[in-house]
Structure formats: structure tokens, C-alpha cells
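With one protein chain held back, the other chains of the complex are shown just where they sit.
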Amino acid sequence: MSHPTKASGNFFTQDGKGISPLRLIRNGLLTGLCISLSLLTLLPLFSIVMLVVRNGLPLISPSLFTELPPPPGLEGGGFANAIIGTVIMVGIALMLAIPLGILAAIHITEYAPASLLSKCVRLVAKLLNGIPSIICGVFAFAAIVMTMHGFSAFAGGVALSILILPTILLTAEQALLDVPNAYREASLGLGATPFQTIFRIVLPDALPTIMTGVMLAVARAAGETAPVLFTALFSANWIHSIMEPTASLSVLIYNFAALPFDYQVKMAWSASLILVTLVTVTNVLAQIFFRPKHR
Amino acid sequence: MTSLNHTTLQTRNLSMNRPFLAAALIASSALPNLGAATAITGSGATFPAPLYQRWASDFKKVNADVMVNYQSIGSGAGVTQFLQGVTDFGASDTAMKDEEISHARQNAVMIPATAGSIVLAYNVPGVQTGLKLSRTAYIGILVGGITKWNDPAIAKANPGVNLPAVPITVISRSDGSGTTAVFTGHCAEVSAEFKEKVGSGKAVTWPVGVAGKGNEGVTALIKQTPGAIGYVEYGFAAYNNLAMAALENKAQNFISPSIESCAATLASVKLPGDLRAFILDPEGSNDYPVVTFTWVLVKKTYGDAAKAAGVKAFVTYGLTTGQAAAPQLGYVTLPPEVVTKAMAALEAVK
Partner (left out) sequence: MTLGEKSITTRLGGPANRPYRPRADLFRAACWIASALTVALLVFILGEILCKAWPAITKFGLGFLSGVQWSPNRGVFGVLPVLIGTAASSLLALLFALPLGLAIAIFLSENFLPRPVRQFIRFMVELLAAIPSVVYGLWGIFIVVPLVQQYGAVLADKLGFLPLFAGPTYGNSLLTASLVLALMVLPTITAISRNSLVAVPPTLREVSYALGATRWETILGVILPTAAPGIVASTILSFGRAMGETMAVAMLIGNSQRLSWSLLSPSNTLSALLANQFAEAEGIQISALMYAALVLVIMTLAVNIAGDAVLRRTQRSLVGLK
């Protein structure tokens, strides 16, 4: 990434007279334009953050995290069940997607990088990555809700797992590819089996980057509404089983912002604030703690 | 569409509290002892969802043994789930078609649980309140024939009101909904032109305007758009302080939407034996024209005695004590005779 950093004024043309002022002005103008366009992007971001903080902050209190949502038209209470629901569904999604994604990544990088199956997996992962999130919901609705006759946290978790599988698989693949081949050669040269090499050498080295992928997946899954809207639905009660309709923060935002009652709308904003904070913190942690090693 | 029941009754001044208190007392003393906790799930119409959820929450306080969970997933899905046996009770507004009813009737009872009205809310600069719309005017606006607020067809019913020359923006629902079904059902009943151009149903194609998702989407659009008019449930309009137009009814009177004028309409409806009546164009002289019942569906026989008792207790609660919560949330309290009929129908549940 390193390149000459001298200001452009230091350059000289062949006759040694320096660059014409017109070219310098054009250069400066474009630099200014580029910087201002980049800073311009921050404007809507700040506007979004400001709006969420201003509307969400007033209602933040401990009871928000410990109590059930109030029935329509009444005030008080919180959305503890929605927080638990989100955690459970993201947990289910991770339990399904992490083994599948990492094992598949090991297959396509370590065992059979050139096989037809591996080529298919790479293509499919990229395609799944591009599938609209609402399609994950539609699929889980058709495949699970309709066959099992009921909305459930399980169906929501499955929909989310489809959403995050490509993120986990593709980061894991990249993490494994980033492990220098010399490590593998050294391990095999010392007499380790491929299995030992994967478990003792390759995976430990790739783990931090794989974790980054998992964190990003968590952030993505927690914020999605479309996949859980028709699968987990919502519930005003505590969760008793993963086979029953379950509340989540994102659906709470969607539902409560739609009610005519002031208090519920404020709760939607507070939930937005918590969700945005959660997602931001996860992203920051992923960036700070898990830097790629071999770059 | 379906069978309708027009009945003219002279409207009475309903004093609702007394019969309800009495009914509530009888009901609460009759509540069976339910023993261990029973979970009851219901799903269906989004229109009455806030009220049912409120009932579920309040019911938990008086009867800790029964846990009711109501999910608003839409009438169609609610009826399907109920028929499949996924849920213990269903909820439906207009969604039940005749064939569904006959299919469901072997083991289902439809019980009216609450009622509501749909209003035309508007945002006309300079006209804060009191807009009157004749049938020609509102149908003309909805089919795109009338495009400016100072159109003579509107001005005729509003002498002395300074109507601006602002273009009209019609706001409708983008999602399928019972609200749309009831509203278009009324419009198609009163106007052949509307029936031909738009038709009726849960999702229709509107010839003009923008569409918002849900009552809240429509409400937001009306608030944002000068010159807007759109149909929303009464509760939403009331809570958001939207101006609501007085509509011309069949008796050619202009009636403002309110809990009272809707109650007048309900009082003039005669419920048939199956308790299913669609009020497309009520005839009473003080009836607000766009009013609908909404029903819960319960099974005639539940395999589980605790479930049967739980469902019965919950619906009984809703029909009695729960009716008091209806006006707070923008719904209309059921007339006493409807409650009596509903309670009688509930008796059949075992």
C-alpha cells in the first residue's frame, strides 16, 4: 500500500520548469472534492445515530431489560423477552451455521480444494450471500413453519442460519487460505497426519479470523427483521420452549413502531438504540481483537 | 359478497355500563376453577390484535392459571391455523368465505368479540375539522374522478368552508388487510362505478394515490402529505389526532365517526343465528356507514377439558369485563343483545 507521499508540487517536467499551475489547481480541486464527498457520507450516518439516540434514550431504564412488554395502550414494562428471544435465535443460528460453515471451509481449502464439490461450494456460498434476506424467511416459512404447523424460535433460527452461513463459510475459507503453506509443510514434514495438522496447526492459526466472521455474523443476524418476521413471529410472554412463537428485538421494533400508542413507539426507538449499540460494539470488537495475522 | 343483514331500529341512547357490570358479575362467579396452568394460543386478524393482547394480559392477572398468547398473523393464516388445529382459537374479520365457513362449521363457532369502524382521515390545509363528504364526493375522490379539494362536488356539502385548490392525494393500504376489505366492501356496495373500477377485497389495485404499510403507514402518509385523504381504523385516527370526515349514510345524513355513532350502527344490526353479519351499508338515520364486527373462532369440542374451560373463560372475560377496555383502544363496545347472543353461543363449547 505504500506509495510516494510527496506533494505533487515536487514533481518536475522534463524541461525542469515544474508543472503548469492549471494542472496543480485541478489536482487540488479534485483532492478537495474527494475529501468532501467522503465526509459528506458521514452526514446521513450522524443523522441516523442522532435520531435513534434522541428518540431511544429517554426510555432506557433497568426495567426495560427485566420486564415483559406492556399490553397495547398501557405503559411501563420492558422487552426482556425480546432480548432473550434474539439471543436464543442467534444462538440457534450459530449452532447450525458454525459447524456447517467451518467444516465446509476445511473441506474446500484443506482436503479437496480443486474438486468439483469444492467449486460448487464456493459458488453456492457466494450465491447464498447474495440471496435477499426475505427469501430466507419465505423458505423457512415453507419448509419449517408449514410442515411443523406453527411458528417457532427454531424456524427463526434456521432462517437466520441460512443468512449467516455464507459469512461464516467465506471468512473461514479466507482464514484458512491465509495460513502460510510453510506451516502445513513443516507439520507434515515432522510426521503429523493431515488430521493432526488441521487441528494442531491450521485451525489454531486461523481461529482469530474465523472468530471475526462469527462476530460479523452475529451482528448481521441480530439486526435482521425479514427472516424472523414470518417464522418466529412475536410473543408477549417469556419463552418456554424453542418450538413456540418467540419475540425478538428486530420484530419488536417493526411491530411497536406500527402501533398508535406513544409509549410503544418510544419502546421501538429504545429497542433500535440497543440493537444499533449491540451491532456496533460487536463490529468494533471484531475489528479490534481479531486482526488478520498474515498480511 | 356475502349475506347481509339490514335492520332498521330506532337508535337508542345506549347506557352500556349497567348491563355489562351485571354480566361481568355473573361471568366472574361462574368461572370454573381451572387448576394447573393451561397455555392457550390463538392467532389471526391484525385488526383486533391490540385489544385481544390487552385482554390476554389483563386476564392473566385475574386468572393466573391460564396463559393466553394471541398472535396477529392475518385473518387468512389465522383461520387456516385454527382449522389445522395448530391454535386453540382463531380470529377473523371478513376473511371467512362461505366455503371456509361451511368447512369450519362442523366443529367451529364464530363469536363476535368486538367491533370497529373505518374512517376517512384527511389533511387539508385550512380545514382543521368538520369536513363533510357526500357519497358522490368520496367515491369520486377514490376512483380518481375528483382531483382537487375545491371541486364543486365536495364544496356542495361544505357551505362556508374555504376549500383550497390543493390536489388530492389518496392514501391506501399496501398490505392485504381486513380494513381494506371492509372499506372497499362498503364502497362497492354504494357505487357501481367503484365496484367496476376497483372492486372489493383484502388487497385491491387503487386507480390513484400512494399506499402505506399498515394503519400506521397510512397514518404517517396522511400526516406528511398536504391534501391527503386515506382510510384508517378509527383508533389510529383518534390516537393520532387526525381530522376525520363526516360521511353521508344511506339515510342521507352526514355522520361523524365516533364510538357513539358506531354503537348506533351496531345497535341497528340484527345478528343471524350464526352470528355472522356484514354491515355494508347500514340504514339507520344516525348510523355511521363503515362499521364491522370482528370474530373469534372457537371449537365446539376440545379434546382437553382444561383447554375448553380456559378458552371459555378467556372469551367470557373478553365479552364482559374486557369490553370496558375496547373504547380505550379505539374499538366499539358490543351492544348488550349481541353479548347475550355471543355468551349463549359460547355455552355450546365443551
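Going by the order they are written in, the chains are A and B; count residues from 1 in each one.
Here is the rule we go by: a residue touches a chain if its C-beta (ideal position, glycine included) is under 8 Å from a C-beta of that chain, and two chains touch if they have at least 3 such contacts.
None of the values given here were measured: they were computed from a predicted structure.
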**Fill in**
Touch assignment to the omitted chain, from B:154, B:221 or B:325, lands on B:221
**Message:** Considering the complete complex, identify which of A:81, A:109 or A:264 is in touch with the unshown chain.
**Reply:** A:109
**Message:** One chain is left out of this view; which of B:209, B:235 or B:284 touches it in the full complex?
**Reply:** B:209
**Asked** Tell me, which residues in chain A touch the chain that this view leaves out?
**Response** 1-5, 8, 11-14, 19, 23-24, 26-27, 30-31, 33-35, 37-42, 44-45, 47-48, 51-52, 99-104, 106-114, 117-118, 120-135, 138-139, 142-143, 162, 165, 169, 173-174, 177, 181, 184-185, 188, 193-195, 197-198, 219-220, 223-226, 229-230, 250, 253-254, 257, 268-269, 272, 275-276, 279-280, 283-284, 287
**Asked** For chain B, which residues lie in contact with the unshown chain of the complex?
**Response** 46, 73-77, 80, 95, 167, 169, 174-178, 184, 199-206, 209-213, 217, 220-221, 224-225
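Note that only the chains that are shown with their structure count from here on.
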**Prompt:** Using mean CA coordinates as chain centres, what's the chain A-chain B distance in Å?
**Reply:** 41
**Complete:** Per the touch rule above, chain B residues touching chain A in the complex are 39, 41, 49-51, 53-54, 56-58, 67, 69, 71, 73, 81, 84-86, 214-217, 219, 235-236, 239-240, 325, 328-330
**Request:** Using the touch definition up top, name the residues of chain A that touch chain B in the complex.
**Result:** 70-74, 149-151, 233-237, 240, 244-245, 257-261
